[in-house]
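Take a look at the following structure, please.
Shown here: the complex without one of its protein chains, the others still in place.
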Amino acid sequence: MSNKKFNILKFIANYLIILISIFALITIIFAGLLEFINRSVLSGKDLLIFFIVSAVASILFSIVFKLNNISIVLQAIIIYFLLSLIVVLVGYYVLYIYDIGHNYKLFISTIIFIIVGLVFLILFLIIKLRKVNKSLNENLKNFKERDH
Amino acid sequence: MKKISKKIIILVIILLMFMGINYVIMDTNHNVVLANESVEFENFDYEIEKIRQDGDLKINIILSWDTKEEIFINHIFITVPNQEEEVTNIKPESNLKNNNMYHYNLNFTVQNWQIGTMKIDIAYSNNLANTSEEHYIFYIAEGKYLEEEISWGNAIFLAIITTFCIAIGTFIIIENNKKSYLDNIN
Partner (left out) sequence: MKLQIDEIPNLEETEIIIRCREVDDRINRIGNYIRTSYITINGKDNGESYVLYLDDIYYFEAVDNKVFAYDEHKVYEVSYKLQELADLLRKTSFIQVARTVILNINKIEKVSTLVNGRISAVLINKEKMIITRAYAHAFKQKLNG
């Protein structure tokens, strides 16, 4: 298989995995929420909308992954933010689970906890990155001292 | 490539299982209860749809029925617990079907959020002069639009679960991206 063909296949495979991950995520979240709140289930139309949203979002995610000049922390923040946005928009405009007028408690709680989750994510990544970089620089220091 | 294909297959299987559990065909007309028997309204059907108008959630109701003779709708009264609303100036679409029945299609939007059992009272008459008004009443119970406000405790619990799922999703997507280029190197 030529290099170009392989790269195209690789890109498609990655795209599909992102698509399926997003689709599975929003299906699981909203199936659970609907079951808990309404005692109802997702319809075929809802699933189709989810699929279209996932397909479009996957394109965005694939573009984000092509950005090489951003830090690991920023990359994770962008992915988390985009996923949260998808969940909130689908819940607001498609399933009407989130609404400022009605069910505002769920809407406000979700927004607050998404922000809290983001803060935790940033802290976790900064600590992890510092640890990795510290270890790498220690190895560098040992290497240089070994040679001198 | 083999590892990526395996992951895709596993994810597709999990997804199909979820779709199988959650897929449902919209069901109508199984919760209608007639308060009075009327021989005039036949094949009565209704559809309820949530819509967003100017940022507000409203209910769009579509009713359809057949009658042997032509009728003229005067008013429609919508009643839910603690709330009554009259929907006026509604003109149904009508057409004569092959079996000489009059088919009516009525589409209207209810302004307020509905909670509880909804009573729909259609006031109609048999002629334009409105000489005698009759009522056709029915109830819609436990339709898909019926929701109760959830408590703060439940809201917080659900919000935590949602956030947790988003975090897991972020982790999976990033890790998969990392693995895909490591696979290429190796």
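The first chain written gets the first letter, and so on, giving A and B; residue counts start at 1 in each chain.
Following the convention adopted for this analysis, a contact is a pair of C-beta atoms (placed from the backbone, for glycine too) under 8 Å apart; a residue touches a chain by one contact, two chains touch by 3 or more.
None of the values given here were measured: they were computed from a predicted structure.
Within the full complex, the residue among A:52, A:70, A:85 or A:100 touching the omitted chain is A:70. Taking the complete complex into account, residues 65, 67-68, 70-72, 75, 129, 132-133, 136-137, 139-140, 142-144, 146-148 of chain A touch the chain not shown.
The working rule: only the chains that are shown with their structure count from here on.
Per-chain Cα centroids separate chain A from chain B by 30 Å. Of all residues in chain A, those touching chain B in their complex are 6, 9-10, 13-14, 16-18, 20-25, 27-29, 31-33, 36-38, 40-45, 47, 61, 65, 75-76, 79-80, 83-84, 87, 93, 96, 99-103, 105-106, 108-110, 112-114, 116-117, 121. By the touch criterion given at the top, residues 1, 4-5, 7-8, 11-12, 14-15, 18-19, 21-26, 50, 52, 55-57, 113, 144, 147, 149-152, 154-156, 158-170, 172-174, 176-177, 180, 184 of chain B touch chain A in their complex.
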